[in-house]
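Note that this complex is displayed minus one protein chain, with the remaining chains in position.
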Amino acid sequence: MQMNDLYAEIILDHSRAPHHAGLREPFDAQTHQVNPTCGDEVTLRLAVQRGDSGGLTVQDVSYDALGCSISQASVSVMTDLVIGESLTRAQQKLAAFEAMITSKGADPGDEDLLGDAVAFAGVAQYPNRVKCALLGWKAFKLAAAQAEVSAA
Amino acid sequence: MQMNDLYAEIILDHSRAPHHAGLREPFDAQTHQVNPTCGDEVTLRLAVQRGDSGGLTVQDVSYDALGCSISQASVSVMTDLVIGESLTRAQQKLAAFEAMITSKGADPGDEDLLGDAVAFAGVAQYPNRVKCALLGWKAFKLAAAQAEVSAA
Amino acid sequence: MAVVAHDSPELGSTRVRADFPVLERTVRGGKPLVYLDSGATSQRPVCVLDAEQEFITDHYAAVKRGAHQLADEATEYYEGARAKVAAFVGARRPEEIIFTAGATASLNLVAYAFGNATGDAARFAVGPGDEIVVTEMEHHANLVPWQELCRRTGATLKWFGLTDDFRLDLSDISAVITPRTKVLALTGESNVLGTLPPVADLTAAAHRVGALVVLDACQSVPHRATDFAALDVDFAAFSGHKMLGPTGVGVLYGKYELLATLPPFLTGGSMIEVVYMDHSTYIAPPARFEAGTPPVTQAVALGAAVDYLTDLGMDHVEAHAMELTGLALQGLSALPGVSILGPSTTANRGPAVAFLVDGIHPHDVGQLLDDAGVAVRVGHHCAWPLHRRYGVSASSRATFGVYSTADEVAALVDAVAGAQKFFAGR
Partner (left out) sequence: MAVVAHDSPELGSTRVRADFPVLERTVRGGKPLVYLDSGATSQRPVCVLDAEQEFITDHYAAVKRGAHQLADEATEYYEGARAKVAAFVGARRPEEIIFTAGATASLNLVAYAFGNATGDAARFAVGPGDEIVVTEMEHHANLVPWQELCRRTGATLKWFGLTDDFRLDLSDISAVITPRTKVLALTGESNVLGTLPPVADLTAAAHRVGALVVLDACQSVPHRATDFAALDVDFAAFSGHKMLGPTGVGVLYGKYELLATLPPFLTGGSMIEVVYMDHSTYIAPPARFEAGTPPVTQAVALGAAVDYLTDLGMDHVEAHAMELTGLALQGLSALPGVSILGPSTTANRGPAVAFLVDGIHPHDVGQLLDDAGVAVRVGHHCAWPLHRRYGVSASSRATFGVYSTADEVAALVDAVAGAQKFFAGR
């Protein structure tokens, strides 16, 4: 594959001007993830809200991330996808993203569910970049689990 | 080489009827040696005497040995060679025996010095038997060193 | 589990033997080599050598670390080998397989990691008042590390003795395995007697008192279908070089939920999460237990060995080994003055045939056998207490591989008779 596909414009845009960056208050859960091989790190905060139907909704995701363009862009795209969504739907997107990224190219990603995040499909071809693309998503996954436990 | 040469008659004779076997008193030094690979063991006692010239003489060597025919015969032959000799000459014989046994066949052994012990020259062809042939001699070497230290 | 290839070549056949070039050798002045020392280390088939070589000449690089294609490929091969081994021994997931330097390293890993346990990992810790149980038939590799752990921690070592008929003495089992027992470390198969202890029963007994079970599976994995999950042992160790694979690689199997909290043993690169000058944190298994550059090419070759064994079919492999064992037991017992150090029939026993010859030291027996081209092992086979139990310091031992034949067993029996004749006649 071409580098132009791996580093799609949308990815470079997000990495240069990440959305929702910075750590904000208030938050219900905070997690820290590192990529032990390359030293990339992300600290992520999640604020949730109890909706009318009783389920949790993602009110805000804020973060401080250090890493390559793939990992930076990936956490940025994620915040766009999950903020305002129900936690359940956010977790569905998470699962779909993880499936795409670890499919070695077999799964092009569901654009309806993942939106811009399908631009990361190319990462699946590069096993050593998979963990970059997943760093922020893993942090969110853990934060969501924490928020669910505390809200229960 | 033939097994008849490795197990020369003189070796089998000594192994079947070892000379000077058993542990006797009095003694000036006692040592214990094991062959960690095959579990063979020897406990050896050395009695020395101060001669007229001031040097030490080997008065008696007694031992309790557990092992293969090579190791049994070797300690038996050794006692014949060293009992009654000056410690210095005994140590010369020791060195000559060790040289022969570790020579991989290059050194046939000095018959004047080693007498019957040259029958062990064939052992040099079998690296894994070298330690069998040396077990008792090592025990003597250490005992001699001990006796020298205590007599000094 | 092992898939039986129904058209697999017959074990010990010319076709199988052709895979092991060393078997064409002659020794001691032209005698054909009769290699009956596979229990010490097995020979390697050409396909295992080729798999390692192809990996090295086409795909080799540092695993887990690189940002380049070769590193990706190497990592894929390495992790592929982990998956193969996991499937071969019945692990629930590849992450339950840790590549080590060998079975000895695997067993030391467990013993030292227990010794490092504090805090979250307290369930692994042992100390004064705690008991570690072994057996009198253990290989030194599954005995000395536990002696040392007891020395370091103040725990007490206890053991199951042996009966006169070469079995574990379980008569006082409730005095040996007690609520104080923290660890039961036992062999799946004696490398001397061939005896198979009742591993599943003892594991259940140990679990009832909350103890962890560490299995030394060195002698069983090479010739019997293995399912550690079904057996329910907590940890198990085995070596590549006894199962047609290379030296320099071994395996520690561990239940994932236990590995997840077990403290590290060797520390260094690739097992850390974050490193500061004054402290470090560690990542998840299996990487936590694979510090530094792992035995990459050896693991790949071990994967190929597992494929080869699977193609032969592990039940064929076992049947073949036991057939030869039966022949050896019969043939040797029939010689006057020869006795088997171990059960004399194939019932509940594996294929290690140790024997004693009246009046001839095992080392002298081995020498005469060697002169006839028959390679056996002599000594205490790293099981000194076992030998002491039976009043001997050593034995001779024949062990068999997938390439061994009935003719070779006959050659062994002839050579033992020849040794008796040699010493009697002189």
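Before moving on, here are some points about what is shown:
Which chain is which? They are A, B and C, in the order written, and residues in each are numbered from 1.
The rule is short, and it goes like this: a contact is a pair of C-beta atoms (placed from the backbone, for glycine too) under 8 Å apart; a residue touches a chain by one contact, two chains touch by 3 or more.
Quick caveat: nothing in here was measured; it's all calculated off a predicted structure.
Across the whole complex, the hidden chain's contacts among the shown chains comprise A, B, C.
From the options C:Ala62, C:Ile173 or C:Leu231, the residue with contact to the unseen chain in the full assembly is C:Ala62. In the complete assembly, the contact with the undisplayed chain comes from B:Pro127, out of B:Gly51, B:Gly84 or B:Pro127.
Considering the whole complex, the residue from C:Pro222, C:Pro285, C:Gly303 or C:Gly366 that touches the absent chain is C:Gly366. Looking at chain B, the residues touching the absent chain are 34, 36-37, 126-128. Taking the complete complex into account, residues 21-22, 25, 27-28, 33, 35, 37, 40-41, 43-44, 49, 53, 56-62, 65-71, 100-105, 107-108, 112, 116, 136, 139-145, 147-148, 152, 157, 159, 239, 241, 246-249, 266-270, 272, 274-280, 291-298, 363, 366-367, 369-370, 374-379, 382, 384-385, 388 of chain C touch the chain not shown.
Interface residues of chain A with the unshown chain, by the touch rule above, are 3-4, 6-7, 9, 12, 37-41, 66-70, 126, 129, 132.
Just so it is clear, only the chains that are shown with their structure count from here on.
Chains touching both chain A and chain B: C.
Most remote from chain A, judged by the distance between CA-atom centroids, is B. The pair of chains sharing the greatest count of C-beta contacts is B-C. Each chain gets one centre point, the mean of its Cα atoms, and the points for chain A and chain B are 77 Å apart.
Shared interface positions of chain C, i.e. residues touching 2 or more other chains, are not present.
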